[in-house]
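One chain of protein is taken out of this complex; the other chains stay put.
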Amino acid sequence: MRENIWKNIKRGFKANKLAIAGAVMIVALALISIFAFLYPVDPNAISATERLMGPSLAHPFGTDDMGRDYLARCIYGGRASLLVGFLSMILSTALGVLVGSVSGFVGGAPDAVLMRLVDALMSLPTFLIMIVMNAFLKPGLQNIVLIIGFLTWMNIARIVRGETISLNEREYVIYARISGQKKRATILHHILPNIMPTIIVAATMNIANAILMESALSFFGLGIQPPTASWGSMLSNAQRYIQQAPYLAVFPGLLILVTVISFNYLGEVLRKVFEPK
Amino acid sequence: MEKLLEVKDLKVSFFTDLGETQAVKNAGFEIEKGDFFGIVGESGSGKSVTTKSILRLGPSNCKIMGGEILFKGEDILKKDPAKLREIRGGEIAMIFQDSLSALNPVYTVGNKMVELIRRHTGMTKQEARNRVLELLTAVGITDPEKAMKSYPHELSGGMRQRVMIAMAMSSNPQILIADEPTTALDVTIQAQILHLLLELQKKNGMSIILITHDLGVVAQTCKRVAVMCGGYVVEEGSVEDIFLKPGHPYTQALIASMPRVGGTFEQFLERDLSDSSGTLCPFLNRCKYAAAACEKCLPDFYEPEKGHKIRCHRREDKK
Partner (left out) sequence: MSKTLIEVKDLQVCFRQKSSKILSFKPGILKAVDQVSFTIQKGKTFGLVGESGSGKSTIGKAILRYHKPAGGEIFYEETEIGSMAEKNLLPYRKKMQSVFQDPYSSLDPSHTVQDIICEPMEIHRMYDPKERKERARELIRVVGLKEQDLLKYPHEFSGGQRQRISIARALSVKPEFVVCDEPISALDVSLQAQIVQMLQDLQEKYGLTYLFISHQLQVVQKICDEIGVLYLGRLMEVSDAQKLYSNPLHPYTRMLISSIPVPDPRVKTLDQIITDTGVQSREIGGCCFHNRCPWCTEQCRQETPALREAEPGHMVACHKY
């Protein structure tokens, strides 16, 4: 099964050139984010004289309204976005898998109750909740991750529950039950390993979604606070200067677009790879 | 007897990411009018692919690599898609093993059949309905009105197969191809369906090609049989020839390994998943009579008696 997965992944990628581009993009972004400190310019260094300068050799992405190097800000903004995306994906995936697998495996009344809870939470207007929560909590990385994580786990729970229910009828799960295996052990050893592909695909899509949500939050000034760079807040700031310095919006905007598309492509390819043939 | 269908040197392959797999390496047989012809073999022998190729019903990655299929003297493989569609479901009809997935679940049986009949003939709705009732009664359904109002999933497996047969019979086909029609049914229902097929054949004089892995079914229904193994037809003959004087070691082993009431059944060598490539006898790895000649080349057919062909190097001693 393991070797098969790698072979299939390689084949999946070969078939879809865009997917390779997407994967390369994500890896590049991740590396740049990790090694951001290697770029010599301070993203927060204000300079009154170098305001709103277009792209040049000294400042490849130009400078913003406070004279800060835009490339540096984009890099650090990327790091913030990716970090939020990744951490909230972990939270939402963990919650979603826990609730979905237990609900699907145990069935009966607990399943019904949990699923009604999921339904209720999914009907809440996410964005308004985010804004309200933000008003109550101190803005900052930790709280954004918590908010996004707690608002996006329901989707994963539903998907995981569906897969779990279909696995319940497999004879090896029936055998484990008849053998007297404890329910917790069955979920851990038999259900989860076999729904791993689904989880991975859902998680990948979730990162894309989380990055978008973070950008939106930051755009409204609710997310990562200045002076820390964030693509969303950079976009927000760029509105004022859209006539004189359009590049202020173009760079972070494009970066958000490319990153989200890359994660989505990766998710699509992985889904095709894991599809039972 | 005029030859209705002739399959000659058929070669069919599948193309996947892993390359080409030859499902049928060389298949050939003849069907006469009024024949009940059985094709037997294990899973993977190529029997299903052969018959699906007659009507070009294989999946998209399946290609006919060579050979001829002559229906009433004309090569179907060379016909254009429009002509083929006329023949398919018209003069040559087919029924499958899984009746549930073959029937559209959102239409009632009545709706589907009326639509089918009106498409092939010019009848009015009322005329078509009457014809459907006629057909359903002919296949042994005791309450055809109720059956017409039912959805496929509301009917039992046996009833569904009867409906499939009724649909196939609606165009008065000359050949009915039945691909493992009773494999998924209970044995008592299987007996009913096989009895029905024999009755229909007597009444309409059509030819039936029955594909199965169950030798018992073959012995009870077919007049002539082809035995397939690894993509080749290894033996062909009348049902008496095959069961009473089987010439090919594979046929002999298959018959011996059949469990029967009041008898015993022997062991059989487990199928080697890495079967031979195609230039040698497909039974080579498991044959107890394998000789030097077998490792050199694929055997040709020999005929110990008229109408009985065996593809083997070994010659049976005749008593």
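Letters A and B mark the chains in the order given here, with residues in each chain numbered from 1 onward.
In this section, a contact is a pair of C-beta atoms (placed from the backbone, for glycine too) under 8 Å apart; a residue touches a chain by one contact, two chains touch by 3 or more.
Keep in mind that what you see is a predicted model, and the values were worked out from it rather than measured.
Although it is not drawn, the missing chain touches A, B when the whole complex is taken into account. Checked against the hidden chain, the listed residues B:123, B:258 or B:290 yield one contact partner: B:258. Contacts to the hidden chain, counted on chain B, fall at residues 42-43, 140, 142, 154, 156-159, 186-192, 194-195, 198, 213-221, 239-240, 243-244, 253-255, 257-262, 264-271, 273. Although one chain is not drawn, its touching partners on chain A can still be listed: residues 1-2, 4, 170-172, 174-181, 185, 189-190, 193-194, 196.
The working rule: only the chains that are shown with their structure count from here on.
Distance between chain A and chain B, defined via averaged C-alpha coordinates, is recorded as 53 Å.
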